[in-house]
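A single protein chain has been removed from this complex, and every other one stays in its place.
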Amino acid sequence: MKKELREKLLSAAPLAGMILLGILFLVFALIKDINIPYSMKNILNQSIITMVVATGAVYIYTLGAFDISLGASMCVSALVGAMAYNRTGSVAVMLGVCVGCAVLISLTSSLLASVFNLPVFVTTIAMLSLLNALVLVLIKANGTGDVIQIPAEAVSKLNTVGFKLLVFLLFFGLCVLTFNFMKLGRQEKFVGGNPLCAQLSGLNAKKLSVIGFVMAGLGVGLGAFLTITYAPTLSRNTAGSIGMDVIISIVFGGMPVSGGARSRIYSAAIGALSMTLLSQIMLMLNLNSGIGQMVKAAIFILVVFVSMLNNRKTILPR
Amino acid sequence: MKSVKKFFALCLSLLMVFTLTACSQESGGGSSDDPSQKTVKIGVLVSDTTSAEALAFKAYYEKYIQSVYNVEFMYSDELKDASAEQSAIDNFIANNCQAIISFASADRPAQIEKCESEGIYYAVATGTLTDEQYEKYKGYAHYVGAIGPDLAAEYQAGYDMAKHFLDQGYTKFGMFTGASVYYTEMHIYRAAGMLAAMCEAGKGTYEGAEGMAIVGKIMGEGGNVNPGKIGSVEVNGVVAGYDFDDAWYGKLTAVANDPNVEVLLAVGSGQVAFAGFKPEGKMLGDIDCYTADSVGLMEKGTLNYLAGKFSASIGPVFAATLSAVYGKPVRDNDGNALALSQGYWVADNAEDAKKYYEVDSSTTEPAYTKEMLDTLIGASYDDFAKFVAAYSFEEIQK
Partner (left out) sequence: MEMLEIRNMHKSFGPTIALNDVSFSAQSGEVLGLIGENGSGKSTATSIYAGMQTCSSGEMFFKGEPWHPVSMNDALKRGVGMIVQENGTVPGISAAENIFLGETQEYVSGLFVNRKKMNRDAQAALDAIGAGHIRAEMMTGMLDFQDRKLLEIARVMAKDPEVLVVDETTTALSQKGRDIIYGIMNTMRKEGKTVIFISHDLDEIMEKCDRLTVLRDGKIIRTFEHEEFEEGAIKAAMIGRELQGSYYRDDYDGEVSSEVVLAAEHLNHTDQLSDFSFELHAGEILGIGGLSHCGMHTLGKVLFGNEKAESGSFTVHGRQIRNEAEAMKEGIGYVAKDRDTESLCLEASIKDNIAIAGLDKIAVHNAFILPSRENSYVDAQIKNLRIKCNDRNQYVSTLSGGNKQKAAFGKWTGRDSSILILDCPTRGVDIGVKQAMYQLMYRMKQEGKSIILISEEMTELIGMSDRLLVMKDGKLQKELFRSRQLSEADVIEYMI
């Protein structure tokens, strides 16, 4: 019973951590005379893009894979989406182009890996170089100076917490359904846990990898669209930090770094919210970004350590 | 259960760390009902947190201004894009900042619009708005204005630096154009000023353009300056960007050591870019700020000309912002926000550089002291204009 209790407590730890950070945030907000309603809105605003992208990326991490080109993919998708808007004046077209472009990039990475029998991580490195070059080409060919812009008024109505939350919930719902209540999630977790056993259980790891990348691409596309609605001026630095934010969020949310059976679809959302709460607390304390990064790094290592400690203990010698 | 205990121990220790930090960081803000006695929180947007100039500005605000005024500065992280700027503004608003001073320009119109819609004062500390932008925002209730070298001043700084060496008879140049390739207007205008001076002295044109028209030429080339002859003057090597990789360093070394280059001109960070590579005897001019390093380089003869922003130059924009927060925004007779230009302190010898640096680096008696800035709180547009126009070292010392 004690062991079961421990398992339950540990699996609830990320959520408990987020709640604890939430309480800490409120305590400091009261002490420091913070605009709490605005802060809440701000936390959602700042988390949501990472939540969307990281939730999609859970499909990649579950497989034990890694995509280093997520940020570059999001930047290209946003740029192409903005160009589409500037040509057509249609926000719907922009949304479609953002999502389509990101899915296409993901498909390319995973299919190349599949065709050439390479670890998908390798193809994402190649894609990273390609996409970074593409960003410069797109901006040079279609931009004003070093940016591509769309009129702020075009998306100002969509730049609300309500709309962003709606986009997130729809995507999150789709991910929860496919991950927890459809074959896809079970199969992805199994491939991540033991690819050889998965193959000998009839699973096609390559096909699952492609599907996983498509799901991640959907998240990246939606993230690109939401980025445009938040800041319609796009440069080569757009989404520059999203790749790292995604990894940190996923780990903070309690997902094993190596993916596999213990992967959780809600890890990303919990982790992204926790990270934003932590950043806001550090901002309130006026800790500069250097100290903030160090605190984040220390917590990151501790989280990984605790999760590995748990894994080690649950393997019972005969 | 051990790991569970460890986890909760971790949570508790984090809680303790935060609580302790919070206690130690409590500002000594007053709780008086008098608005001028209440600590004013001001957010500062920065796109650069590591350059000597950025550090000097930060030191002036945090070490001097914060110690003599009842204000608290809240700095953003290094902002790389428009989205990060929006997030930082949101953070400042959430933390009840009453005003924002911006050193970041990924999307300035978006910053102004956001601050206006959220009812928070906004001032530009580096760079200026374009004429169209100023026309659009000058009447915004929460737009404080811009004080600092405008683009014409940047052009002039580049022009003056090149002319200084041309007047001495030098005709072969190498250039470092910094962030021009990222379309940073400040650097493009400085480079254009240098080329314009060369056009005049060499009696030629830069790819068919001269004067201000060179700006358009550079813009059209993706922010790049092309080497070549300008009449009798030669530009024999150009490096741009901040890649800090082997190729970048290789190019810098090659230009610095090119026997056909007599003078190296940098639009900024010249001390970083060229100083370490150039052979003795070769001239170096830079537009940057006064630091212990730059003074040392001038003493050694490695750096021969420096047009430097002095760190206290951001004092007037602070005064204007604080005035606005106190309910006395500075407006001209037509109700327009501030748009004032300020130039550089120029040193072509070690003595001047040392003199400037001593004043500039002081955290007790900086160039613009509290007494001087106090005269600006609640002052008129014209008083501000007069104060800012008298920016030279000698005038300030008077």
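Which chain is which? They are A and B, in the order written, and residues in each are numbered from 1.
FYI, a contact is a pair of C-beta atoms (placed from the backbone, for glycine too) under 8 Å apart; a residue touches a chain by one contact, two chains touch by 3 or more.
Only a predicted model underlies this, so the values are computations on that prediction, with no experimental measurement involved.
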Omitted chain: which shown chains does it touch? A
Among A:Ala92, A:Ala141 or A:Leu200, single out the residue that touches the unshown chain. A:Leu200
Kindly state which of the options A:Lys189, A:Arg236, A:Arg264 or A:Lys296 is in contact with the chain not pictured. A:Lys189
Which residue, A:Gly56, A:Gly143 or A:Gly260, contacts the hidden chain when the whole complex is considered? A:Gly260
Mind listing the subunit A residues that contact the chain we can't see here? 1-4, 6, 181-183, 186-187, 189-190, 193-194, 196-204, 260-262, 311, 313-318
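The definition used in the following text is that only the chains that are shown with their structure count from here on.
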Quick one: which bits of subunit A touch subunit B in the complex? Just the residue numbers, please. 2, 6, 9-10, 13, 16-17, 20, 24, 28, 31-35, 38-39, 42, 45-46, 140, 145-147, 149, 152, 227, 230-235, 237-241, 280-281, 283-289, 292, 299, 302, 306, 309-310, 313
For the subunit B and subunit A complex, residues of the former touching the latter: 1-4, 6-7, 10-11, 14-15, 18, 21-22, 25, 49, 72, 74-75, 77-78, 80-87, 90-91, 93-96, 106-107, 109-110, 113, 182-183, 219, 222-223
